[in-house]
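Notes follow once the structure below has been shown.
What you see is the complex with one protein chain gone and the rest in place.
As written, the chain order gives the labels A, B and C, with residue 1 at the start of each chain.
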Amino acid sequence: MQFLSDNAASVHPAVWDALKAADTSDSPYDGDALSAALDDRFSALFGKPCAVLWIATGTAANCLALATMVQPHGGVVCHEEAHIEMDEGGAPGFYLHGAKLMLASGTGAKLTPDAIRAVVDPIRDDVHQVQPHAISITQASEYGSSYRPDEIVAIADLARQRGLGLHMDGARFANAAAFLGCSPAEAAGPVDTLSFGFIKNGAMSAEAIVFFDPMLADVAHYRRKRAGHLQSKGRFLAAQLHAMLDGDVWLENARHANAAAQEIGSACAARLMHPVEANELFVRCTAAERDALRGQGFGFYDWGDDAARFVTAWNTRAEDASALAKAITSL
Amino acid sequence: MQFLSDNAASVHPAVWDALKAADTSDSPYDGDALSAALDDRFSALFGKPCAVLWIATGTAANCLALATMVQPHGGVVCHEEAHIEMDEGGAPGFYLHGAKLMLASGTGAKLTPDAIRAVVDPIRDDVHQVQPHAISITQASEYGSSYRPDEIVAIADLARQRGLGLHMDGARFANAAAFLGCSPAEAAGPVDTLSFGFIKNGAMSAEAIVFFDPMLADVAHYRRKRAGHLQSKGRFLAAQLHAMLDGDVWLENARHANAAAQEIGSACAARLMHPVEANELFVRCTAAERDALRGQGFGFYDWGDDAARFVTAWNTRAEDASALAKAITSL
Amino acid sequence: MQFLSDNAASVHPAVWDALKAADTSDSPYDGDALSAALDDRFSALFGKPCAVLWIATGTAANCLALATMVQPHGGVVCHEEAHIEMDEGGAPGFYLHGAKLMLASGTGAKLTPDAIRAVVDPIRDDVHQVQPHAISITQASEYGSSYRPDEIVAIADLARQRGLGLHMDGARFANAAAFLGCSPAEAAGPVDTLSFGFIKNGAMSAEAIVFFDPMLADVAHYRRKRAGHLQSKGRFLAAQLHAMLDGDVWLENARHANAAAQEIGSACAARLMHPVEANELFVRCTAAERDALRGQGFGFYDWGDDAARFVTAWNTRAEDASALAKAITSL
Partner (left out) sequence: MQFLSDNAASVHPAVWDALKAADTSDSPYDGDALSAALDDRFSALFGKPCAVLWIATGTAANCLALATMVQPHGGVVCHEEAHIEMDEGGAPGFYLHGAKLMLASGTGAKLTPDAIRAVVDPIRDDVHQVQPHAISITQASEYGSSYRPDEIVAIADLARQRGLGLHMDGARFANAAAFLGCSPAEAAGPVDTLSFGFIKNGAMSAEAIVFFDPMLADVAHYRRKRAGHLQSKGRFLAAQLHAMLDGDVWLENARHANAAAQEIGSACAARLMHPVEANELFVRCTAAERDALRGQGFGFYDWGDDAARFVTAWNTRAEDASALAKAITSL
């Protein structure tokens, strides 16, 4: 009973079908019909024009998105536990040519206008200090917390005031949207670019970079090729994105994962380090308790010495979630 | 009847089977069993120890391989029509942090020791000029020519003398090996790193970077992640590579493509700009002749004003190749 | 009798005086009064508004100027013998984060619109090929040839048409302006940025980067600091630039060097590889002839096997120039 990560979850049947269906002759790279249809497809989803590129990883999605808004001599304000800071092997340094990550604090790995101002305001406007060029927030956050639409608007307002770009790392955007029960447009808010994750949520190897400013997408097309991310059989990536949007598979899958997380969370509310607002749970428990759970066949990561992280996925079996809920309750 | 490129060819059934078989729970990234087995698998193929990373594109394969041997202040000697110079959107500049491509000439897009010396020898050994750190050759070359084993040895000898790394862009390595009828080890020769291409030859989205010096692979692991190329469901890339090696699918597919190219080439020997030593044909013909061929349903690229490029693939139908051979003969 | 290079020539007395005069307490970096006065000073010289940064080397001047106009995924069209390609140790690759130099041919190391089009026109407008972002020309050229004002206008027109920035490497701009006998504004033409060289011409360690578009200067200020080129006692660099402009020292020095070159050139017109339009001479002569000259105490560089390069400077003594002229005549 695996709760280690949604990262390596299996591939949704609809994605398999789409992949097989795409195995026909078509133009290479992103010259195929499926790739060409992405802009319209996501524009319809968000109810506003956007340009969309497929990409094989969330790390590349984040970095290419940021590279369109941040010059090499600038910086990106992000949370000190943001994925781009902690888990991308220095990819932002590579893609942004040495631009700086500027670390802000905040509960639940979420930023607030105040937290951003605390980082940005002390920076003297002179050449000795790196100036911020953009802000990056994660929806849902690295601790499974979801930004409410008005919270994003407040951050976007600050970004506009300060002339900063705004990026959303949406590796678990679907889970946030499902939790919030709002439209995709509301869950994204007025960001400039969104890394819309699908891989954790049932795709095999395709994420979407969504540009709400088409000019940014133009640069991203060059940068994607330059990063060796323009796959020659790009139709197979585009196909995955279409399959995930068809019939709202992306949303259904996220709802499923979230529901499992809620069930487990309800069973251990007093132990939760963060509210469960997506598909991750951070649960206080002793080493002995973790041993006990592992002894019952549950897989998960330790989170420091006094907690465990459980992640549900689109394919978490209902009985497994119930079993885990029960096991934690019985500790 | 498509002879535009092997780039977008369909996916081999064995690869599909392997992909489906890989859709089980396993560790993310390259922590899965299939990824872990690659070193042994390719070491057996080449008859010597090597370390292997999967990667989604040939551009990334080339650049990551070179990045292990070339410091940012150095250079790479390559042919002036090499893929890394002409067709990778500046990816070498990105991955090598501004290192320089040093362009050599040579018939059939092949380098020789003399051509390399003509580039390297005039470089003064002072800090005002970029010093070469590596050589990159393409097997089969961008004009479908294959390096003979002794030609590679001669270049490798020069590389060793000058303290240069040696990389082989093997986007069509299989076609070269099939043409040469020699072992993979002989077709690669004593290079330090090989970008072993599978995508043009029946895979969906996986190439192999082969390091015959395992120390280089260590750096490449970090750089792959840093480039956003460490896919979370890496088992699906590893599976493709295993499927291509199983039962020598890679070699069978290349033989098939080569045979089709040979048939067409035999039909138009006098028109050939380069000998047919892989699966590409560069055929002299007028614009009117090209129109005539297109009128008969053949797809291909113009090659300048006076020639056409035809590419066969693992899935080129025998009847299509024969039809093209006949059509060219009849021009 | 030294004709090796103007690179290491001594420092003009007016520069020494200015340096000493600057040794008073003032603000660090470029916060001093002398630095602050540069914009106005050069705006007056060129008769149009410009923003100016001091910088310690021509290489850094060229690269910082280009970095304001060229994105990392773009390219710079320059002559295949341009200083940025041949002699800057890969600095453009560093400062432009891997952008590509696109090499054009042309007599006397000068570009023409046709030569630029020959490089730019074949580039397909797709992501597989690096797109040009700027053009760089050298005034006077690496072979001592000077662009006529209308030649620069023609190149600038092409640049505007294609949306490319235009940079002038003016390491010997003074010599070109002196030769042309036109105003600085005419000698620079409608370029966007000019690396205005002073070091070869009598300064100790200060060049000027002139931005005719002040927005570009803003980025350059950040990039200069980021490159470790913002010296803490910047007033000493600013002082040199003022001293060189005061009383047209820059122009007088260049005229002196040019006159010496003309005298030598007149003595060996039949041997000249390029017209003498600045302070460099490329003179055909045999190895034996070069030995003879060296035997008479003349210092210079061989230029390949069959020629020699002589460079005059602001401090070339009249008798030395006459002696060289006579010696060549007598060969």
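Everything that follows uses one rule, which is that a contact is a pair of C-beta atoms (placed from the backbone, for glycine too) under 8 Å apart; a residue touches a chain by one contact, two chains touch by 3 or more.
Remember, it's a predicted structure, so these values are computed and weren't measured experimentally.
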Subject >> Absent-chain contact - pick from C:A14, C:L230 or C:I328 >> reply: C:L230
Original post:
Which of these, A:P13, A:P49 or A:G98, touches the one chain of the complex that we don't see?
Top reply: A:G98
Original post:
Which is it among C:A8, C:A33 or C:M215 that touches the chain not included here?
Top reply: C:A8
**OP:** Identify the residues of chain B touching the omitted chain, counting contacts across the whole complex.
**Re:** 71-73, 97, 127-128, 131, 219, 221-226, 230
**OP:** Please give every residue of chain A in contact with the chain that is not shown.
**Re:** 72-73, 75, 86-90, 92-94, 96-100, 127-130
Original post:
Tell me, which residues in chain C touch the chain that this view leaves out?
Top reply: 2, 5, 7-11, 16, 20, 23-29, 32, 55-61, 63-64, 88-91, 93-95, 199-200, 204-205, 222, 225-233, 235-236
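In this text, only the chains that are shown with their structure count from here on.
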Original post:
Centre to centre, by mean C-alpha position, how many angstrom separate chain B and chain C?
Top reply: 42
**OP:** Could you grab the centroid distance between chain A and chain C? Build each centroid from C-alpha atoms only and quote it in angstrom.
**Re:** 50
**OP:** Quick one: which residues in chain A touch 2 or more of the other chains?
**Re:** 222, 225-226, 230
